[in-house]
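Input: a single structure, listed below in C-alpha cells.
A single protein chain has been removed from this complex, and every other one stays in its place.
What follows is subunit A.
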Amino acid sequence: MPAPIRLRELIRTIRTARTQAEEREMIQKECAAIRSSFREEDNTYRCRNVAKLLYMHMLGYPAHFGQLECLKLIASQKFTDKRIGYLGAMLLLDERQDVHLLMTNCIKNDLNHSTQYVQGLALCTLGCMGSSEMCRDLAGEVEKLLKTSNSYLRKKAALCAVHVIRKVPELMEMFLPATKNLLNEKNHGVLHTSVVLLTEMCERSPDMLAHFRKNEKLVPQLVRILKNLIMSGYSPEHDVSGISDPFLQVRILRLLRILGRNDDDSSEAMNDILAQVATNTETSKNVGNAILYETVLTIMDIKSESGLRVLAINILGRFLLNNDKNIRYVALTSLLKTVQTDHNAVQRHRSTIVDCLKDLDVSIKRRAMELSFALVNGNNVRGMMKELLYFLDSCEPEFKADCASGIFLAAEKYAPSKRWHIDTIMRVLTTAGSYVRDDAVPNLIQLITNSVEMHAYTVQRLYKAILGDYSQQPLVQVASWCIGEYGDLLVSGQCEEEEPIQVTEDEVLDILESVLISNMSASVTRGYALTAIMKLSTRFTCTVNRIKKVVSIYGSSIDVELQQRAVEYNALFKKYDHMRPALLERMPVMEKVTTNGPTEIVQTNGETEPAVLETKPPPSGLQPASQANDLLDLLGGSDITPVIPTAPTSKPASAGGELLDLLGDLNLTGSPVSAPAPQIAQPPFLLDGLPSQPLFNDIAAGIPSITAYNKNGLKIDFTFERSNTNPSVTVITIQASNSTELDMTDFVFQAAVPKTFQLQLLSPSSSVIPAFNSGTITQVIKVLNPQKQQLRMRIKLTYNHKGSAMQDLAEVNNFPPQSWQ
C-alpha cells in the first residue's frame, strides 16, 4: 500500500479542480483511501490522514468518521499527533457526541504532562469545547495549574477556569483561593486573563463582587496597574500605536465598571484614573478610541461625579462628529444607552443625530432612528417629525414598520394640534402604507373617531388618497372605515380645513366596490369595504338600491366571512329594515386605551378633549362642564375656573390652521358662548401654527424665576417668558426636581387659575423625576391674562414615591410682578 499523499499535495490537487463535480470526485476518492487506512489502524499515517480530513471538512464535506481517530491521536505519545488530534477534536467533536467524553482521561494526563506545550494543548481544548461533565471532572486539575508559577500555563488555566465557570457555575467557589495573588504578576498574559476571570466571577455572583470589593481591595490594585500602563514608557512587546497594552487597559476598565456600579466608595476610588484616561488618551487611531469608548461606558455606569459624566458625554459628542463611521456607530450606540438618564445632555447633539439618518450605513441609520424617537418632545416635535417622515420616505423596507410605529407613538404623545396629527397619520399611511403594523389600524380608527371636528377633513383626505391607489391595505382599511362612517360629510362637502371636493354618492360607492373587487385587496380589507358600503345605506339618500344590490351579490361570495356579512346585511334590508338606521348609527367616541401623559383632565395637546362624548355633539356650553366639574372637585375652589378654554364661535380659519393671530376668535371675558356649529370647536390657541423653533424670539428679558413648591424633596421652579408682541401671554416653564434617593414616578402636574385667566398646559418631558437631582421634568404652561390681573395659581401634584402614592395641593402666590403686569 503506497503512502497516503501528503496534506499539501492534496490541497494542491483539489485546487486544480475546475468544477464542483470534479472536486467532489477527488474528495470522495481520497476519503475512501483514508477510510481504509483508518480501518487498518495505521499509526504512521493517521496524523496525515486526519489533517487531510480536516481540510476536506473545511470545504464542507462530512468528516465524522474521523472523530475516533482524533481521540487516538490525542492519546499518542508523539507531539505531532497530539497537535493534530486536539485540533481535530476542537473541529469535529463537541459535547453533543458521547464520544467526546473519551477525551477526558487523555486531557487529564496531558494536563500533567512534563512538556508545557502539551499541557497547553490540553488546557486550550478544555477551555474551548469542554462539556459540563468534562469540566466537572477536570476542574481540580485546572485549579492546580492556576497556582503554578509558569506564566505560560497560568494564563491558559485562568481562561480554562472561566470556561469551567460558564459551564458549571457552582464550581466558581473552588477557584477563589487561587485568585489571591493573580494581580501581582508582571506577565501581561496572566494579568489579562486574570482580569477576565475576576470579571466573570464578579458578574456572576454578588457575593463574590462584594468580597472582591471589600476584602481583596481590588479597585486600588486595578487602578495601580492601569496607572502603570499609562505612565510607563514605550514597551515594544505590548505597544499598539503608542498605547501600552490596550487589551489589558480595556479589560481593567470593564472590571472597574462592574466594581464601581452602585458603589460610592469604589466609584470614588476610580474617579481620578478615569479622568486621566479620558483626557490623556490619544484619539488619532482606532486603538485610542477603543479605550476612550470603554472609559465612557464605565463612567456612565458607575456613580461618577457630574464633571466626569459631562466629560464622557462630550467625548461621545466628539465621536459623533468623527469621519470614521465606526466611531460614529459606537457613539450612537452609547448615546442610545444614556438618553434616558442624561436626556438633556443628549438633546444637545440632536441635530448631529438627525444628520445620521441620512448615513449610508444601515446600522448607523437604525441607531439614529431609535435615538431620534427618544429625543422627540413637545418642543421639537414638528421639526423632528419632518425629518422622520422624510426618513420614512427614503429608508430601507426593514425600517419602515418600526419607523411608522414610532411616528404614530410620538405623534400621539406630542401632536401640537389635531389637524397636524391627522396629517401626520395620513402622510405615514400614504408613504409606508403597506408596512404599517396591523394593530395600527384600530388605533388610528379610534384616534380619528375621537377627533370629532376633523371627521370631514379626514374622510376627504382619505378618500383622495385611495382614489389614486388602493393597494396599501392598512391605508385602504382605515379609509374604508372612515368613508363608511362619514360618507355623508364627504358628499355634502363640509370640509373646513381645505377646499371641499365635489363627490357624488355613486363615486364613493365606485371606489368601495373597486376595493371589493380588486385582487390586491386582502380578505380583511374586503370586509371593511363591504361593511362601509352597508353603513352608507343610512347615510346616503339616492343610492340605497345600488347598495342593496351590491350587498346581495356578496351573499354568494366564496369568501365565507364576506358571505356571512352580506347575508346578515341582506336580512337587515329585508326583515329588519326598521332597525337598520339605529344599528348603523354613527359610532360613539371610544375610550382611549393608551395615554402617555395627563390626557384625562389637563390638556396635553393644546386641544380640548372631553373625556366622554355623546353620540351627537352636545351644545358647546355643556362641553367644558364635564371637565370643569372634575377639576373643581379637585381644587374645591369656587372662584377658580378650570383649565379648559371655553368654546368660541368656530370659523373655518380658526380650526388650527396657520393662525398667527393668537387671540383671534377667542372670547376674552371667559364665559361660554353658544356656538351655532354642532362641532366642538377647538380654540386657535397658542401653539397652533407656530413654528417649532423657540416660541418667543423677542423675549422680555429678565423676569426672575420663582420656586413655586418645595416639599418632601420635590421642588418645582417656574421660569417666565413674555412676548413683546403679545403682552397678554406669559409662558411659564416648570422644572420639577427630586432630591430624595428614590425616583418619583407617574408624576402629574395640574394647575388652575382664577376666572379671568386662561391656561394651557403642554406635554411634560416625562413622568419620572430621577433621584438625587440627576434630572428634571419640564413642562410648559401658557397663561392668557388680558386683564393684567395679578397672577395666582393653584397646583395639584400626584406621583408615586417609595412605593406609595403621593398627592399635594398648593397655592402659588409669589409670582413676580413682571410676569403679569
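The rule is simple: a contact is a pair of C-beta atoms (placed from the backbone, for glycine too) under 8 Å apart; a residue touches a chain by one contact, two chains touch by 3 or more; residues count from 1.
Methods note: contacts and distances are computed from a predicted model.
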Among "pyruvate dehydrogenase (acetyl-transferring)", "Beta-hexosaminidase", "Ribosomal biogenesis protein LAS1L isoform X2" or "AP complex subunit sigma", go ahead and choose the protein name stored in UniProt for the chain not displayed.
-> "AP complex subunit sigma"
Which one touches the absent chain: A:M58, A:L321, A:I517 or A:M590?
-> A:M58
Given A:C70, A:M270, A:I364 or A:I547, the correct residue touching the omitted chain is A:I364
With respect to the chain omitted from the figure, which of A:K108, A:R136 or A:H238 is a touching residue?
-> A:H238
Residue in contact with the excluded chain [from A:Q221, A:Q276, A:N326 or A:T756] | A:N326
Among A:D94, A:E568 or A:E585, the residue in touch with the chain that has been omitted = A:D94
Touching the absent chain when the full complex is considered, from A:I84, A:M134, A:I781 or A:V812 = A:I84
For subunit A, residues in touch with the removed chain | 8, 11-12, 15, 43-44, 51, 54-55, 58-60, 75-80, 83-84, 87, 94-96, 115, 117, 120, 123-124, 127-129, 152, 155-156, 159-160, 162-163, 166, 188-189, 192-193, 196, 199-200, 203, 237-238, 240, 245-248, 250, 254, 286-287, 289-290, 293-294, 297, 325-330, 360-364, 366
